[in-house]
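The structure appears right after this line, and notes come after that.
Note that one protein chain of the assembly has been removed; the remaining protein chains are unaltered in position.
Just so it is clear, A, B and C label the chains in written order, and each chain counts residues from 1 on its own.
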Amino acid sequence: MLIPHPLLGLRDSQEFTYLGDANLMHRPDATAENAEAQFCDYVFQRENPAGVHRELWFHEQGDRSWLVVTRDTTTHEILGAELASNVKLGAAE
Amino acid sequence: MTRLTGGLIDRNAPLNFTFNGKAYKGFQGDTLASALLGNGVQLMGRSFKYHRPRGVVAAGSEEPNAMVELRTGARQEPNTRATVAELFDGLTARSQNHIGPLHRDFLAVNDLLSPFFAAGFYYKTFMWPKAFWEKLYEPMIRKAAGLGSLSMLPDPDDYDKGFLHCDLLIVGAGAAGLAAALTAGRAGADVILADEDFALGGRLMSESDALDGANAMDWVASAKAELESLPNVRIMTRTTVFGVYDHGIFGAVERVSDHLAVPGDKVRQTLWRITAKRTVLAAGATERHIPFADNDRPGVMLAGAMRAYANRWAVSPVKRDGDAIAIFTNGDDGHRTAMDLIARGAKVLGVIDAREAAPRFGDYEVFAGSTVTGTKGRLGLTSIEVTRNGRSEWHSVGALGVAGGWNPNVHLASHHRGRPVWNDDLLAFVPSPDGPKGLIPAGAAAGKGGTAEALTDGMKAAITALSEIGVAASEIALPKAENMPSEQAAFWHVPGTKRAWVDFQNDVTVKDIALAHKENMKPVEHLKRWTTLGMATDQGKTSNISALAVMAELTGKSIPETGTTIFRPPYTGVSLAVLGGGDTGPLFRPRRLTPTHHWAEAQGAAFVEVGQWMRAQYFPRTGETTWRQTVDREVLAVRSGVGLCDVTTLGKVDVQGADAGEFLNRMYSNMMGALKVGMVRYGLMLREDGHAYDDGTCAQMAEDHYVVTTTTANAGLVYRQMEFAHQCLWPELDVQLISTTDAWAQIAVVGPKSRELLTRIVDGFDLSNEAFPFMACSELTICNGLRARLFRISFSGELAYEIAVPARYGHALMQRLMEQGADLGATPYGTEALAVLRIEKGHAAGAELNGQTTAQMLGLGKMVSAKKDSIGAVMSRREGMAAEKRRLVGFKPLEAQTQVMAGSHLFTQGEAQTMTSDQGWVTSSCYSPHLESYIALGFLKNGAERMGEVLIAANPLEGKELKVEVVSAHFVDPEGGRLRD
Amino acid sequence: MKFSGFKVVKEALTGHKGWTPLWRNPEPKPAYDIVIVGGGGHGLATAFYLAKTFGELKVAVLEKGWLGSGNIGRNTTIIRSNYLLPGNEPFYEFSMKLWENLEQETNFNSMVSQRGIINLIHTDAQRDAYRRRGNAMMLVGAGARLLSRDELKGMVPFLNFDNARFPIKGGLMQERAGTARHDGVVWGYARGADMRGVDIIQNCEVTGFKIEGGKVLGVETSRGFIGAKKVGVAVAGSSGRVMAKAGMRLPIESHVLQAFVSEGLKPTIPGVITFGAGHFYVSQSDKGGLVFGGDIDGYNSYAQRGNLPVVEDVLEGGMALMPMIGRARLLRSWGGIMDMSMDGSPIIDQTHIDGLYLNAGWCYGGFKATPASGYAFAHLLATGRPHETAAAYRLDRFERGYVIDEKGVGAQPNLH
Partner (left out) sequence: MTDLTPITALGGTVARTEVFGALTTTENADLGLASLSLRAGQEVPQPFGLMLPGVGKAVSMGDYAAFWTGRGQWMIEAAGKAEVDFAAMLKSEVPECSVTEQTDGFTAFEIASTQGARPIEALMAKLVNIDPKAFGPGQATRTGLEHMTVFLIRRAEDRLAVIGMRTLAGSLWHALAVAARRLED
């Protein structure tokens, strides 16, 4: 596969390490009342869609950026990629 | 000899070869199959199941029958298709899958027993008596099955890999492919033109069609010359594009030296990963046959192959000159073979055309509305039965060409599971419109097999492909060509009561398909699996469509309703060696060497693989006869004097930034924020699921600068996890991370005399306990000005330091420490002694931090701070984790000199040993020279409360068990006085 | 009809006129007591044991495509019971015992062949870990042998003993392990279930669940509504997709695993061999092909095809381990979709929806589990209680903190 790195362009997916669902960026608040339930959901439960999936790839053999890649799990077609830190900071704003 | 005139062989370059030990001659340009036919050899192999005598059927990579073991010794290569094996001088080949000589195969008895071996018979028998399947039936089947054999010797050749990138990849260099290449090449695009053959031209080499009124090969030669002159075009012959992967990536194998007797300095093959922006699939088409009674005899072959042998290789398929050749066809294409054979001077009986309205294109007999209903000739065809309206007559022939129509080579277009589409006009499947993105089929592969239409289609495909990537290409002047007549009837097989083969190699007949139908194995995948149809080395290239047609007839459905099969890579067989190319021996994976590696080597150290690293395991001295002697000496030297160990392999991450402390506080379960500059703290990391992950140290070098260490095994993973936390969880924190594992050579200086030794090399640095206490760290200089870092940390329980210098000085530092410490008994030690020292001290390592354990289990439960959040903290408090009662404890065998084997399970004395009574297990064990006893660590249920209890350490795997006493894991200096003094 | 050598001979002599369909193609009835979703190995085995062992008569199996078209139709056919953890090992040993009697039970030759499995050892730490595992196997009677390097040299001399990056130091062997003919398992269970009255319905895709008041009433299918008192879902690989129709998320990701077969070869490799320092495992089929595989591709996928890097990784491992296979050729590769669970272990449990049961999360190890999975699922469906060997396969083990993590890599499915 080729990952369309937002800075570096198309790169061999072998340079990357795959983590999984991009929801892993949304770590729950440990002080919340139902924190344990939220963490269980966060750590273990997955949408696992057959279709468009936002997922985390780490450019380990590249610029070491974490990317949020949007990919169709039924065709492997990639619809976009963003820097995870941008996504996270954007979401926080 | 049955050579004809003409052809694309070099008659001035004769080549010697042997087949089954007999010497023959062929020519440069021959394949093994054409050379054998040229020598009148029809019988080339045996079928898989019935061991029927078989000859060559095809002229290309789809060949199901003519398979040989090529070469000898370690280069022996089973299942090589004679049709694609280029002849070279000295080639040796043997037929395979027979017992006794090829013409008298003992296993041909299977053919007589064939009624018992009908489709699916294996599944219905061999069940009684129960033990006989494995003891008798299966070994017999295994021995009889298989095709060729491996030499069982390591492959001696080298293999290479590489990466290519292009605008346009063209698969196939026939009429369509060449037209596409010229179009794209002239447009300036980066083009790769790949073909599995050793010459360009594709089917043009095998046909007699003229281009621009001249020999088509003249045009091919000029096209080749032009393409070779273009710097933007790369021509790759002997290169099979075998698979289509995601995003325009193709797997291709270039057979660099398979056409040579030995590769010499070259690699045998190269695996290319080609990244193409667009692709033109011009892979041509494969002819299919028409099943009829006894249609598998040597001498019966595809009519198109017969034409190729006549035109390209100038051989006639008959054993003896003068034997007649017949053609059996359901369309016009068979007639072309008759015409070409006649033109080359072969004797043609006539064309048996299943169509009533059969045409005639030349001076030969046409048997209209007729079929072939039988054959004779055990080892080679001698006669055929021709039947018209129930009236039959036998004709003497030496060969029969069968023309059942052409199947576009849709394989690559289907590798992404796009199903090919049935075309009623062509009576064939054509590539799916939703095939791989960016791949455009052209020419015969797209169902446009006429020479003129293939040329035009190839050109247009290239223009379309390039326009999609913004490259303008213009139409080119194509040579004038014709489309030969290609009318065809939907005639799929000749009905009858005798066996008519559909899949030659696997011996699947029309009857087998009928039986599968009867037994409700109707879905095409069930049919395949029940009968093994299409599972042979040709992957059904010559059989699948005929089989579908037969099944369609039986079910009363159309062929597309009956289905097709999924095509999967590889297109043709690819050697396992090239896919696994590169180093297979000691350099199979890179080796990381520590900065003192060469020094340790010079000391005669034994090394051990630790992940990517090679580490010194122990340093034997003269007179030591066992590794235990060496390790005991090293351990005692450390505890009584001073030992030196290269610990560079521990991961090091430089953490800087205003929020570095806060960041580490969130990464580690214990408090890290309140550390002081110049101090080190032991840290425990959890995974987010609450389990223990890694341990290490954090040294605070400045307010905004920490140096973190990790275990050797987890160095890369922890660094990745820190980047994840930094970028994905808390990008708002001001933190910069970078690995420095390789930059610093780090040497542990351990033992009561370590301070004294270090005093001798530091540049006036105060090492006193007051100035540099336990868990202190500092930058300093040593050996007259070399910058270094010093950490007072200990994993052995002794007074100990780790000193780091730029890696290039590690070697010299170790030498210097050895020199300066000679009178102190300075002793280098390896990973074995390191393990003993940490087991004696009760420190957890890989066997305890194995990803399945918790902080509680490790006795580190208090390190998970409740005052803050950190990775894994919340989850570590779940019900099941909190209820965890196993604890890390030590064990001493009651008999001190008996080893407690790591991996033993623990049981209460007198209890039955079952999984439910299991009390825990031994994780690590060693001999402690200090205690003069074997000792061990392990996890035990309620371990903390069971000190002094005697348990059974059971090792039924090796038939052993022994009694052990539960003790504290801290065998040495449990109060920790030594490391603080 | 009973299959036997006698029957085969009789039919051979009488022109194969007496063979009948292996199973019927019934029209779906309006309702059943139990509907099994998924006509793969686990679903068919469940139906077989429901009918045979638990006396359930009104059972249907609904299959979207053709029987055995999922992972049971594409795998490396290895059977073994060499697990470590108490949540797993008794279950897989139960499965092994069922394998050992399978042909007698189904009257169908599924070609169970106990030629043994050898897990190679390359480091001392690995030997310690395998000793712990081997002892766990001994505790449940699965049997195990710790092999020395010299013993291995005698058994499998063609391995790379002398020139290896990761030297072979020994092996853990289970002699009772081996392979079974994957399609034969499907057909044996299907025929056995059909003979006992189970309706096996192909080309019947479940498109939804009818759930009212927290209770399942049946399934919507491409062939209409089918009522059911209980619905058991056994669609590993597609579990996420199917259970989403019941509004459930699962602790599962779908990943692609590639497998490979070489061209046919005369006998080369005796049993199953696994590389301990790379991703490669191999056996040789009765037909002669080397059947091998390695790691999953590592990204979420439902596409049933993999990519080239894993092909190379697998073969690099293969060539490093046994460089004598180099001149054989790869014949075919394929990709199957795996239910990769969060701890690498499966789920056989009730869901929070009354009457809806789940059999899922088999990672890439579902084949060997087929008999026990079917038996345990049938047990659960018929009695409402988990089978004793499958009691740990609860859905709530994640939130409660009782994961069964053989590899110790945590909640990252692509590492299991």
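As a working rule, a contact is a pair of C-beta atoms (placed from the backbone, for glycine too) under 8 Å apart; a residue touches a chain by one contact, two chains touch by 3 or more.
The model shown is predicted, which means the values in this text are computed figures rather than measured ones.
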If I'm reading the header right, one chain is hidden. Which shown chains does it touch across the whole complex? A, B
Kindly state which of the options B:136, B:214, B:738 or B:883 is in contact with the chain not pictured. B:738
Specify the residue from the set B:214, B:658, B:771 or B:931 that touches the hidden chain. B:658
Among B:360, B:557, B:592 or B:941, choose the residue that contacts the chain missing from this document, as touch is defined above. B:592
Option from B:103, B:165 or B:963 whose C-beta touches the chain left out: B:165
Among listed residues B:811, B:841 or B:905, the absent chain is touched only by B:811
Absent-chain interface as seen on chain B, which is shown: 160-165, 190, 265-267, 273, 275, 582, 587, 589-595, 597-598, 612-613, 648, 654, 656-658, 705, 734, 736, 738-745, 781-787, 805-809, 811-813, 816
Please identify, in ascending order, the residues of chain A that touch the omitted chain? 7-8, 11-12, 14-15, 60-65, 83
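As a working rule, only the chains that are shown with their structure count from here on.
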Identify the chain pair with more contacting C-beta pairs: A-B or B-C. B-C
When the centre of a chain is set as the mean of its C-alpha atoms, what distance in Å lies between chain A and chain C? 30
On a C-alpha centroid basis, what's the spacing between chain B and chain C, in Å? 22
So which bits of chain A are touching at least two other chains? 1, 19, 40, 43-44, 75-76
Junction residues of chain C, two or more chains touched: 303, 307, 399, 411
The residues of chain C that touch chain A in their complex are 238, 240-241, 244, 249-254, 298-303, 307, 309, 342, 398-399, 411-414
Interface with chain C, chain B side, in the complex: residues 48, 75-79, 115-116, 118, 121-128, 130, 133-134, 138, 141-143, 145-155, 157, 161, 243, 245-246, 249, 251, 271, 273, 415-417, 511, 515, 518-521, 523, 525-526, 529-530, 532, 535, 537, 539, 568-570, 573-577, 579-582, 584-589, 591, 608-610, 687-691, 693, 846-847, 850-852, 875, 878-883, 901-905, 913-916, 918, 921-924, 954-958
Any idea which chain A residues touch chain C in the complex? 1, 13-14, 18-21, 37, 40, 43-50, 53, 55, 71, 73-76
